[in-house]
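Entry: subunit A
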Amino acid sequence: MKRFTGFVIKEFNHILRDFRTLLILFAMPAIQILVFGFVVTNELKDIRIAVLDQSGDRYTRDITNKIMSSGYFIFDGYLESTRQIEQKFREGNVKQVIIFEPGFGHKLIREKSADIQLLADASDANTANLVVSYTSAIIQDYMMDLRKKTGGNLQILPEIRMMYNENMAGAYMFVPGVMALILMIVSALMTSISITREKEMGTMETLLVSPLNPLQIVLGKVTPYVALSFINAVTIVALGYFVFGLPVHGSLGLLLLECLLFISVALSLGIFISTMVDTQQMAMFLSMMILMLPTILLSGFIFPVENMPDILQWLSCLVPAKYFIIIVKSIMLKGTGIAFVWKETLVLVFMMLFFIGSSIRRFKIRLE
Partner candidate 1 sequence: MDPLSVNIRNISKTYRDAEALQDVSFRIKRGELFGLIGPDGAGKTSLFRILATLLLPDKGTATVEDYDVVRDYKEIRKITGYMAGRFSLYQDLTVEENLKFYATVFGTTMEENYDLIKDIYSHIEPYKKRRAGKLSGGMKQKLALSCAMIHKPRILIMDEPTTGVDAVSRKEFWEMLIRLKGHDITILVSTPYMDEAELCDQVALVQSGRILSVDTPQNIIGAYRRRLMDLSASDLYRLKEDMEAYEHTHSVYLFGQKLHLTLKKDVAEEALTEYLEERGHRDLNMKSISPNIEDCFMELMVKA
Partner candidate 2 sequence: MNRKKTVIRVRDMVKKFGDFTANDRLSFEVYEGEIFGFLGANGAGKTTALRILCGLSLPTSGEISVAGYNVYSDREKIKKRIGYMSQKFSLYEDLKVYENIRLYAGIYGLSRKYIRERTDHLLETLGLEGVRNKLIAELPLGWRQKLAFSVAVFHQPSIVFLDEPTGGVDPITRRQFWDLIYRASQDGITVFVTTHYMDEAEYCDRVCIMEAGRIEAIGTPGELKGKYAAKNMDEVFIKIAR
């Protein structure tokens, strides 16, 4: 145990002394999140909205006024019929059309429930997402006021439809994706580089000719990165929550456990890579090829998996990030528990066991 602690201390020393490593470890997550934040939080201002009011009652006028006076939107005008919607969007000025169903006020009072349809131009996905959520919030707000006044349990149900980009590579999709990417890079890339560095510097030779066994060497190298990656995961969740108001609907504990699992998968992959190559350069190259690109392209991070050709869909099943993103989305956004993500969790567990097993089998106790 003392040997192990000594090893971990040494490993921490390496990390803390290498400016570039520190940069990748701590600056990169922050920068990624900020870049992402910059893209998303371009403040909503003067977004043109058109209204198709098929009811024309007092409630619909109240809601329209409330939305238009919020300061975020500009009233573009009333539409006469559904046929005009398409044309309006095509002109490109209007980003959202609000449609009140016929007899809106009537239904609201009688049936305690009425529908509003929010149609957004999702060719600019982030804006569309924001516009819709702002509008929904305002409608929600109005509904609350109305409940207080009438005492009834009224419901206004906004039905959201995204035009032109129905699968919406939206803002919320990015946080789990960025998280997967960062954890993958920090864990897998950094461990594979740090192990191959010892090979390159010739220090691995000396470690091998010591009573340390392969497991001790590998665990010693990996432990600091587990800790650091975990800090990163917590940072990202916290940034998501405090900066972007991204909620964690499900259990935070479960989310963190799943993060730890994903980190372990990534680390075991990193070790696996380092057993295959001898130089830092090769480790970097391989990590890029088999980790980063698939994580970005095939995990559903940016491009929805369902839209891919069959071959790519099958390939995506081999990408750990795909499962992690599903898990994170379910827990954070849908608030589901382990009952809904046990399959994905199990896949990750198997992947981890596979990579650890193969690494130990491949780890050379000699130089050849």
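Keep in mind that, in the parts below, contacts are C-beta pairs under 8 Å (C-beta built on N, C-alpha and C of every residue); 3 or more make two chains touch, one makes a residue touch a chain; residues count from 1.
Quick note on selection: all candidates are chains of the complex that A comes from, given by their letters.
Just so it is clear, the structure is predicted and the values come from calculations on it, not from any experiment.
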*Touching candidate - 1 or 2 - for subunit A as found in this complex*: 1
_List the residues on subunit A that touch candidate 1 in their complex, please._
2-3, 5-7, 10, 13-14, 17-18, 201-203, 205-212, 365-368
